[in-house]
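One protein chain is absent from this view; the other protein chains keep their places.
So, subunit A:
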Amino acid sequence: MKTVAIWTVVAVVGAVCWGVLAIARGETISALWLLFAALCSYAIAYRFYSRFITYKVLRADDKRATPAERLENGRDFDVTDRRVLFGHHFAAIAGAGPLVGPVLAAQMGYLPGTIWIVVGVIFAGAVQDLTVMFFSMRRNGKSLGQMIREEIGLVGGIAALIAVFAIMIIILAVLALIVVNALAESPWGVWSIGLTIPIALFMGVYLRRLRPGRVLEATGIGVALLLLAIVSGGWIEDSGLGETLTLSKEWLVLALVVYGFVASVLPVWLLLTPRDYLSTFMKIGVIVLLAVSLIIARPVLQAEAVTDFAREGTGPVFAGSLFPFVFITIACGALSGFHALISSGTTPKMVAKESQVRLIGYGGMLMESFVAVSALIAACVIDQGLYFAMNSPAGATGGTVESAATFVQGLGFDTSAQDLAAASAAVQEETLISRTGGAPALAVGLAQVFSQAFGGGGQAFWYHFAIMFEALFILTAVDAGTRVGRFMLQDTIGNVWKKFGDLSWRPGNIIASAVVVGLWGSVLYIGVTDPLGGVNQLFPLFGIANQLLAAIALTLCTVLLVKHGKLRYAWVTGIPLVWDLVVTMTASWQKVFSGDPRVGYFTQAGVYRDAQNAGEVLAPAQDQGQMDQVIFNSTLNGILQSVFALLTLVVAAHAAVIIAKAIRANGLPTTEEPAVPSKIVEPAGLFPTAEEKRAIAEHERLVGAGSGRSEAEEK
């Protein structure tokens, strides 16, 4: 009875928040309505929908031993406390994506983005993470690619493998592009991010030599040094070093490529692992800080609910109309295919009890969605003239405060050149005009929310604090991604050339690392030098690629549901799959075939080629060299876009054949491991229920305390 009352209250609060958002037109409203609408929706979805999927659709069975219990080896297979694994999984899935996408999508207003983030995560993103994790867990933690090869077929498997690798390269390049845009011409940013390298090296040596294993100590020292690095950036800027550290985008690309290569061949303990500790603690700290400050500061939304750009598709941040482009600009936070790589493989090998995938898979993704909503709020509470001046490419704003003010006034904002100059002075940056990529705009939003919440100004500190934390975990993702890409490459080529697949063969490591870094480095360079603006051009490619990967993952899940004879529940992954295919294929079609040169890559290339043949130079290109560049980049982007879409269609077509077969046969055999009885008793959710407490006490009385763990360890 009490629970019914609680859930009724949650439902009513959620409904009221959504109602306020729906009715509010032309008046400013508090951002907290957005926050609580999201939180109440998550609570209800977790309580009811995830429960339905876990127990009715997937039939998680706690009497079955998980791979962690059966194959425990203390390394990759390791029974891990559900709360700890939740933290690990969340740290692995959430990065810069849920922060950046929503900031860019804010050009269409706060409502489309919020609705997609909340509805998308509940019915698509969290469902994907949960089901992939469950199916991988039932197969001893096999990877997404392996499962596709075994369950759909070799051709589908190869298509998926190529897609995963190519998509990873694009993702790394776009992430690196965001860092470059945030650090270019910013000596403060370059100084504090640069210092993270010696700090991480110091922590690495500390953990290896000085005090082995004392991770908390080392991380505490590291975080303190990191804060010092941020503060000291303010002094550096005014000193003689400021000039030296003002780096152009091209130099930053070179620095990142060299760094990425060195980091991926160095032993992990020296750089990657300590940097990861730093970035994880910073990440969780900032997210908690942001949630608290939003509630203290209660900022007011400056953005409109739905802007004209949503209706007309003429937005300067990225081109294209609301459908399909809001849905691909916001990938992480609503539906991210990349999560399928982490939900298969790493995490499922550590789950203690089957039912815990609900908390870790579905719950972890809801948490990421919450981060996305917070980022969207941060972008919508800043002055919207400033927002567009920051996020529109230099070709549109002209690059100076005067031209940018004219530009945003043309969009209908009354932001003056003095306002724009004051905004950059407040955060002690040379300029904020056309600082695209989302990270700087988010940092301005966070600085505003934090200084509003805690008082005392300090906008410049908070701005660089936010830039530092975004750059820190983007760099961690780039390090880790390069290494994962290197392993994939070595593994794949190892099938035909055995020696190359040997991970301890140094030349193989170096060649594979160089190839991976070279690939994302070239895409990064293309993006950075693109006259039309790299973010504007590449971000759609990134979003579509990520969601095509989601389509592949959801296809696998749907195939497995049908193969397991659960046709009547196939809609659970089938509906998000169809939706995702419609969105990504429409977007791909428009990016490839649209006659609008701002949207269609080939039309864009064609317009510039015609102009070139006529001997003209089209703005924003400034000379024939830049004309060539636009033509080359747009053609390349168009080709990549088509290849990704075709690969996904190959997987989907193969899957359709298998599904048809399985429907006729009323299910097909799968590679699921046979059930083995479990000896571990543990709660399913975050907090144990009264019944679970009784069961644990009973179990401990019968077999002695902590039996699950020590028994597994004896093997």
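To be clear about the criterion, a residue touches a chain if its C-beta (ideal position, glycine included) is under 8 Å from a C-beta of that chain, and two chains touch if they have at least 3 such contacts; residues count from 1.
The criterion applied here is as follows: contacts and distances are computed from a predicted model.
According to its UniProt record, the chain left out of view corresponds to "YbdD/YjiX family protein" among "Ion-translocating oxidoreductase complex subunit B", "histidine kinase", "YbdD/YjiX family protein" or "4Fe-4S ferredoxin". Residue in contact with the omitted chain (choice from A:R51, A:R70, A:R208 or A:R298): A:R208. Only one residue from A:L32, A:I93, A:V351 or A:I526 touches the chain missing from this view: A:I93. Touching the chain that is not shown, out of A:V223, A:V484 or A:L567: A:V484 (per the contact rule at the top).
Contact with the undisplayed chain is limited, among A:T219, A:S321 or A:S355, to A:T219.
Per the touch definition above, the residue from A:Y277, A:Y608 or A:F644 contacting the chain not shown is A:Y277. Where subunit A meets the chain that is not shown, the touching residues are 74-76, 81, 83-84, 87-88, 92-97, 171, 175, 207-208, 212-216, 219, 267-269, 272-273, 276-277, 331-332, 336, 338-339, 341-342, 345-346, 473, 476-477, 479-481, 483-484, 487, 503, 546, 709-710, 713.
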